[in-house]
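One structure below.
Of the protein chains in this complex, one is absent; all others appear in place.
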Amino acid sequence: MKPKKHFFDRETVLAPLLVLPAGLYIVLFVGFPFVMSFVYSISNVTVGNPNFKIVGLQNFTAILADPVFRTSLFNTVIFTVVSVLLVLVFAHILAELLLRDFRGKWLVRFLIMLPWTAPIALGAVGFLWFLDSVFSPIDWLLRDVGLLGKPGALLGPASNLYWLGRPVLAMASIILVHVWRLLPLGTVILISGMNSIPKEIVEAAQMDGAGYFRRLFDINLPLLFPVIGVTILFATFFTFTDMTVVWVLTRGGPPPNATQVLASLAFLTGIEGGDLAQGAAIAIFFFPVLAGLAIIVLRLVKKAIVT
Amino acid sequence: MLKKIFLKGGFYGALAFFILFSASPFYIMLITTFKKSHDLFNPNNNPFFFAELPTLDHMKLLFSQTLFTTFLWNTLLVGVAVVVITVLLAVPAAFSLARMAGKWGESIGIGIFLTYLVPPTLLFIPLSRIVAILGLQNSLWSLILVYPTFTVPFCTWLLMSFFKSIPKDIEEQALIDGCSRMGAFFRILLPLAVPGIISVVVFAFTLVANEYIYALAFIQDSAKKTIGIGLTTELVRGDVFYWGSLMGGALLASIPVALLYTFFLDRIISGLAMGASKR
Partner (left out) sequence: MAFVQLRGIKKQFGAVNAVDGVDLEIKDGEFLVLLGPSGSGKTTLMRLCAGLEKPTAGELVIDGEVVNDVPPRERGIAMVFQSYALYPHKTVFKNIAFPLTVEGLDKSEIRYKVELAAGLLGIGRLLERMPSQISGGEKQRVAIARALVRKPKVLLMDEPLSNLDAKVRHTARVELKKFQQEIGVTTIYVTHDQAEAMGLGDRIAVMSEGRVRQIGIPEDIYHDPADTFVAGFIGNPPMNFVEQNGVIVGFRPEVFLPAELASTEDQTKFRFKVTRVENLGSFKLAYGTIGETGVIANLQLRVPLEEGREYDFSVRSKDVRYYHRETGVRITK
């Protein structure tokens, strides 16, 4: 009757209108660049030559033939798989510890959460000192207990291990920092999952005389399956696409590319090297894994809506 | 009895291990910050404690000789701007999707959440072109423009679950009591959603403080850097001279963020878990 007066009652108009700003922003600054990264990957665009041509799969054949790329892909997968597995195991133990009541729990929680709650670049700075080639406190500790720096010591007679200077140790260091960072996240997610297991089930199993491992494998793990899924999901997401840890600690080194990962290689190629097309092509390799994760998320959400 | 003591010892032992594991980098930052250089750079001194009296020299250097305060200020500026943009975009969108839009609201909500899974490392190359075309390189505006790409999707999702948890009756009661749809939103729903909005504000801010890749890609000018890239690119030059200040800076910047985040952690994580598993 009086449409103007009732404008603020009209759902069919208001609903799209309220989503529009956020929707438009996401389309412009996530959707559009997302599509562009695919377009770039099949073009010859560089910073110096923005008027680009489509060149087909040329970039992909080039990077697939590049041993540096293959090393990076391999490193990314190794870092992700090993970190996620370690996070799962340790997070499960830590979650069981934190489920109990004890004094000073808030402080303990704060300390244990630090790696996740503090900015990762700054946390990694702490590790930079920990893993320093000369002053590493870890090395000092090893020397102090006699495992290092003496003739015949288990870890060798040199006074330092050179954590970030040796390929295998550098890789282990990167993994260590990833695990360090993601452990709190995994723990909190697992705790929320464990809290949702009805106490009666666990008590019933205890009364039936099931031991710890029996309970773990027959009751806890199956019931926790969805939560473990979520943990894997986020841990994978954060490790697989991360370059901060590598960038702060090693910049992909020790030379030539012992700890290079896809993200840092894409950065080196696309931003520092200015070859946008090849950088984009490298970053595209995230896509299958992310799409897989997205599908799992969708499944979980659907299941949650049904039940 | 013996078994009990043994179990208890094991429990506290394991707990101590995890605390050491998690907190030691921050502990070492603390010690290093206040160690005299002479003490710090002697490989034979215990790195976990002071061999000589502590000093404030590194702190003084950090505040007087470096751009540390500029980095902090830049981070704060970007953080506040991004938080404002995020709240302005995410709150109405979440309200609409949770309360007005029926079935397609659910689908669009999931769609928006999925964009959260598109990482900066996939977007930074095209975005760097957009930033260049807009002439925003080396400007904090580039970060203010781009950071909502990760804050808006997640915060929208978080707020959706928040709005959904407010009983529908209460909104309908407001409609009957004389409010229009928007009136009910402003007078009743928004005040009830304040805890959710606060956690979104905190979350968005900590995400900004955490961000590294975009800042690294868009900002080269030292005076425009945010805390993460500022510290790790300006104070790390293989020059041992800066170690104490570097550690002090990292510690000073991370503790407030960590405190803020911890305070709201439960709500944020439950939103995170809800996003992927249950509502």
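As written, the chains take the letters A and B, and residue 1 is the first residue of each chain.
Simple rule for what comes next: contacts are C-beta pairs under 8 Å (C-beta built on N, C-alpha and C of every residue); 3 or more make two chains touch, one makes a residue touch a chain.
Here the structure is a predicted model, which means the values were calculated and not measured.
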Task: Identified contact with the non-displayed chain, of B:G9, B:P54 or B:P167 - done: B:P167
Task: Contacts of chain B with the absent chain, listed as residue ranges - done: 167, 169-170, 172-180, 183, 187-188, 191-192
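In this text, only the chains that are shown with their structure count from here on.
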Open item on the list: On a C-alpha centroid basis, what's the spacing between chain A and chain B, in Å?
Closed with: 15
TODO: Would you mind writing out the residues of chain A in touch with chain B in their complex?
DONE: 6, 8-11, 14-19, 21-23, 25-26, 29-34, 36-37, 40, 47, 50, 90, 93-94, 97, 100, 102, 108-130, 134-135, 137, 140, 159, 180, 183-185, 188-189, 192-193, 226-227, 229-230, 233-234, 237, 241-244, 247-248, 262-263, 266-267, 270-271, 276, 279-280, 283-284, 286-287, 290, 293-294, 297-298, 300-301, 304-305
- [ ] Going by the contact rule at the top, pick out the chain B residues touching chain A in the complex.
- [x] 11, 14-15, 18-19, 21-26, 28-29, 32, 40-41, 43, 46-48, 88-90, 92-93, 95-97, 100-101, 105-106, 108, 110, 112-115, 117-130, 132, 145-146, 148-149, 152-153, 156, 180-183, 206, 209-210, 212-213, 216-217, 227-229, 231-232, 236, 243, 246-247, 250-251, 253-255, 257-259, 261-262, 265-266, 269-270, 272-273, 275-279
